[in-house]
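All protein chains but one are shown in place.
Let's look at chain A:
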Amino acid sequence: MQTESKIRADSRTEPGPRGPGCSLRHFACEQNLLSRPDGSASFLQGDTSVLAGVYGPAEVKISKEIFNKATLEVILRPKTGLPGVAEKSRERLIRNTCEAVVLGALHPRTSITVVLQVVSDAGSLLACCLNAACMALVDAGVPMRALFCGVTCALDSDGTLMLDPTAKQEKEARAVLTFALDSVERKLLMSTTKGLYSDAELQQCLAAAQTASTHVFRFYRESLQRRYSKS
């Protein structure tokens, strides 16, 4: 079940007249493509592609079980090489986002595992991982109190805001900010930033990300409606 969409959001996502490059790249999402996991999804943003699989609610080791909620684990595998410290830190960010949204209290003493495999990395990797994880959790039927999405912003040396930057734009940028937003009120669930930026720029990026997330959530809705319309 594959859905594609071209989203161009030039003038609306940009809060100030700051120049070109504020559009989100082409999205595509495919669900239920793996046969073994309980839920799976593949999310593409431009050339960045991440494959996610969700197992759960399943058995948990006694050492890891929590008596009143589900144990959420996230495993992120890079495209090449062994997972390192960067992957561990991204896993923790994704896990914190998922824990805020998944209703773990409905499945105590179980484990919900999200496995993410980076297929190709061309910028905005963390946001793509968050989107793939959300679609996979929905595909697995894990109860959630809202959907979430990831949006990346980059600020370059003259203060131009770029949404969904490519790898080249991320390298040349002065600051890269990634936000995870929820679908109910566009509230901020998680933010991770790298680089130098001012307070006003942070608020600007957050506002731009919130506007961009509307498009992502609309894409989620279309994708899921298409999936259920086939049955």
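Everything below uses one rule, namely that contacts are C-beta pairs under 8 Å (C-beta built on N, C-alpha and C of every residue); 3 or more make two chains touch, one makes a residue touch a chain; residues count from 1.
One rule holds in what follows: contacts and distances are computed from a predicted model.
Choosing from "Exosome complex component RRP40", "Eukaryotic translation initiation factor 3 subunit I", "ALA-interacting subunit" or "Electron transfer flavoprotein subunit beta", the protein name stored in UniProt for the chain missing from the display reads "Exosome complex component RRP40".
Touching the missing chain, out of A:G39, A:G123 or A:G150, is residue A:G39.
Residue in contact with the omitted chain (choice from A:A86, A:L103 or A:L196): A:L103.
Within the whole complex, the absent chain has one touching residue among A:V118, A:A133, A:C153 or A:L224, and that is A:L224.
From the set A:A52, A:V138, A:M162 or A:V176, the residue in touch with the chain omitted from the display is A:V138, counting the whole complex. Considering the complete assembly, chain A touches the hidden chain via residues 32, 38-39, 56-60, 103, 106-111, 138, 140-141, 143-147, 182-186, 214, 220-221, 224-225, 228-229, 231.
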